[in-house]
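A protein chain is absent from this complex, but the other protein chains hold their places.
Up next, chain A:
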Amino acid sequence: MGESAAEGEVFKALADPTRRVILDELAERDGQTLFEICSRLTMRHGLGLSRQAVSQHLEVLARAGLVTGRREGRYKFHHIDTTPLDRLTDRWRREN
């Protein structure tokens, strides 16, 4: 069985270490503003990325379905969604 375009997006999203750190931080506390994500990357990981760069990483994660944006009034929060990971490696596993 081959790879779907959607799965391709997931692998692409996961290939970048900064994006994996973003997922780590969202897994620790789900639902963060862009500002909080930027603060965590800078202060905890020494990753001094621009807000724009972090925004672009979030877009790649969103395209892969790993992050969703939720608007609450004037605020916007980013949430992790691990659903795309559930069956991602099934094709390499031996069925029992």
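Basically, contacts are C-beta pairs under 8 Å (C-beta built on N, C-alpha and C of every residue); 3 or more make two chains touch, one makes a residue touch a chain; residues count from 1.
We adopt the following convention: contacts and distances are computed from a predicted model.
Per UniProt, the protein behind the absent chain is "Catechol 2,3-dioxygenase"; the candidates were "Multifunctional fusion protein", "ABC transporter", "Catechol 2,3-dioxygenase" or "Beta-ketoacyl-ACP synthase". Interface residues of chain A with the unshown chain, by the touch rule above, are 29, 32-36, 39-40, 43-44, 51, 74-77.
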